[in-house]
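Since the structure comes first, as structure tokens, the remarks are kept for the end.
Only one protein chain is missing; all other protein chains are in place.
What follows is chain A.
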Amino acid sequence: MKKSIHYLIYLTLFLSYLTTTTHSWKKEEFRNCNQTPFCKRARSRHPHSCNLIPSDVTITNNGDLVAKLKTKPNPDQDSSDDHNPDLEFSLSVYKDGILRVKIHENQEKDKKRFEVPDVVLDEFESQKLWLQRFKKEVIGDDLLESFVVYLSDGYEVVLRSDPFEVFVREQGSGGARILSFNSHGLFDFEQLRVKKEGEDWEERFRSHTDSRPYGPQSISFDVSFYGADFVYGIPEHATSLALKPTSGPGVEESEPYRLFNLDVFEYLAESPFGLYGSIPFMLSHGKSHGTSGFFWLNAAEMQIDVLGSGWDAESKIALPSDQKRIDTLWMSEAGIVDAFFFVGPKPKDVVKQYASVTGTSAMPQLFATGYHQCRWNYKDEEDVKNVDSKFDEHDIPYDVLWLDIEHTDGKRYFTWDRTLFPNPEQMQNDLASRGRRMVTIVDPHIKRDEGYHIHKEASKNGYYVKDASGKDYDGWCWPGSSSYIDMVNPDIRSWWADKFALSEYVGSTPSLYIWNDMNEPSVFNGPEVTMPRDALHYGNVEHRELHNAYGYYFHMATSDGLLKRGGGNDRPFVLSRAFFPGTQRYGTVWTGDNTAEWEQLRVSIPMILTLGLTGITFSGADVGGFFGNPDTELLVRWYQVAAYLPFFRGHAHHDTKRREPWLFGERNTQLMRDAIRVRYTLLPYFYTLFREANVTGVPVARPLWMEFPEDEATYSNDEAFMVGNGLLVQGVYTQRAKDVTVYLPNGPTWFDLRSGAAFKGGKTYKIEVTDADIPVFQRAGTIIPRKDRFRRSTVQMENDPYTLVIAVDSSGAAEGELYIDDGKSYDFKQGAYLHRRFTFSDGKLTSVNLATLGTKFLSDCTIERIILLGHSSKPKSARIEPSNNVAEVELGPLQIRSGVQSSVLTIRKPNVRVSDDWTIKLL
């Protein structure tokens, strides 16, 4: 009898599990647009309802164009009623085709609207072009004159008066539009005002009440991208690279893309829902114009609709242009309009333009570009020792071993659980003796424990974020009752940074680096698992105004701490989960708590590509998936793809089974070792690409269309990606795949790096795959540097010789670059680096110096092997100048592995130094 009751219970539970299984994500615990008043209001506004007109248009002494935005007198309405004060409009133009528009309200009020500091580079201001004058022009049948200013060669900006609109166009009155603001009249700016009698400003969501003491203050507007086939960007969402429309005829009605940094438990692989970080930067790309971009610097909650074509058909008002375009609606709860328009026109131009505003990626240390091994948690020193030694036992390289929250004394960061980690220095030094680093976690929630020195100082000095009543905000996170450091204040950041000094962080050594998690911030008992919007920061700024930037400031402070610790000459490594524009200057991000499922492996590609497009190139996803147990095939496939992505770390939840690469039998160990080794052989190429990203902002992992902007077949491809301009990587995202479909972009020939076989571009191929690897192709015309020797970690690879792989194009030419420095310091800024360009043509390979600061960096490294793909003749030897030596040419393997064929032309032991100028001529 009892038994049958048991069965009944199990059955019931099983049934309830069936009905809830697909949605472990707690949708109802997060606000949707309808539950978010500002979003609901903005979404229901009708096109062309904006009734503002610029007036008093002038050029200031600072070279800006300024105006007042006045409310148009409405003949139908009593003008005295509800009359808004004028808004302040300014328009500035910067080098390389960047337009900045600011719209603000009169700030002579008690409450100042928040303008996000510390994001726009100081250098950016110096790139401002001082406007001298504007032209006047009547647009179409307008009644009022509009104002036209120069933007860059071939582009100009128009401030249209009635209807109020700002747009960028190609030069000349008939010039094609590129980007526009408020072309659909959806601009609305809720100015701060006094509460009306009986008005209720509070907002309630579930058990939480937001006091909203300043009332409505949201901003919304429309932005149009002309000549666009697709729009991209605005991370972080687990969704496709090309953003699907969220609203419009024939579009399945969905939530807008939400930008609100949240700790989402078990996020879905396909959702416009906001995740851990926010970058309000959107790019468009299309055949006719190319690429353009729009960035709104605003740290409040944002919601963005991508409108399907015909969305405003009902308004029956003539479209501003019959050009193909994509319209978008941007809505934010607070802040100001501080918007940047980038004209492109090439994909790399736009990312460079964006980087000139928010900065390029920090140059990582070489070790950080290797493989990272993490788990929640490596439990104690013995565990660490054991995992470390297993890598050596299996001859698998890795660079960093990570410790999650359990290493601390009761989740008090900067401390150690001394039972489990009695000798942390010794442990780190032991790893360091084999060239390996350690990373520990430091989160922003501080345990409210009087005995904890960080808490004691922070509470004494008033360094915590306050609640609406002015008391230290008390939330709940890993340690239980916790408060959160107010990182918006530069003084507090400086205090925090000092905590990373070796003398302060007891048990730390110079080989220890940091991981910032939970910095959205995650608050287990807060509304939507984060901090209440009415919490107060430094300068009386409400949390609602800067929420999306909170994690950024925390990341910044931690990164500054490591910089200080290293005397300013040790490049920090800090991984952060939350991010904001500018994060790329401080470190690395990853895509948070993903799940061990094929579709999550699949979506990690567009997520990482999107981060790269929006500035953060150094990013990755947890290999294997954080939650759940990947089956072995998924794990292997994940390693195989992730080896080509910028940040390469295996990580797992503590409920999962161990999954270090050697735990799945000899064959699978071999497969994962091969995948990791591929990464290590390509590190010279990766490091060169990281340098390119550091200089230009062009990401390491690129969508195909960034390299092939003319090839429409690439625009929405987010299964394959480019590493630099030379490698095309196609992941395998399904179980037991026997073949995969690969599109090779139009133009060059492609060489399969497994066989050396050549494929014509512009076609889709069905490529056979085995479990051994995934399809990777080298683009003809490129030269890729490798180091084909295997070591324990990057440190031991320093003196190893290079291999160059030359993929010759149809004219017999190819080129590539190699960047080398000491891999850790900032000496490269003083010229301590090598930057070589290799060019191959007419059977001759030449190495020339690209370094502009002269060579102060020495390397004895040589080139041991040069592989030629697609070279037509069959030379027997090669002459090296200036040494006049002769090197043999023979058939060799493309990758050295047992059982491979010697099928590719190989120059054997040219042994030229990478630091020298030389030529090698095939004879």
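Just so it is clear, a residue touches a chain if its C-beta (ideal position, glycine included) is under 8 Å from a C-beta of that chain, and two chains touch if they have at least 3 such contacts; residues count from 1.
Heads up, the rule we're going with is that contacts and distances are computed from a predicted model.
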What does the UniProt entry say the missing chain is called, choosing from "Aldehyde dehydrogenase", "Glucosidase 2 subunit beta", "Thioredoxin domain-containing protein" or "Sterol regulatory element-binding protein cleavage-activating protein"?
"Glucosidase 2 subunit beta"
From the list A:Asp64, A:Glu115, A:Asp417 or A:Glu633, which touches the chain that is not on show?
A:Asp417
Could you tell which one of A:Leu144, A:Ala851 or A:Val900 touches the chain left off the display?
A:Val900
Residue among A:Lys244, A:His453 or A:Arg789 touching the omitted chain
A:Arg789
Contacting the left-out chain: of A:Gly628, A:Pro646 or A:Gly823, that is A:Gly628
Which positions on chain A touch the chain that was left off?
2-3, 5-6, 9-10, 13-14, 16-17, 19-21, 23-24, 26, 29, 206-207, 265-266, 379, 383, 389-390, 392-393, 395, 397, 406, 409-411, 417, 419, 433-435, 475-481, 523-525, 529, 593, 595-597, 627-629, 653-658, 677, 788-792, 795-796, 799-800, 864-865, 893, 896-900, 902, 908-909
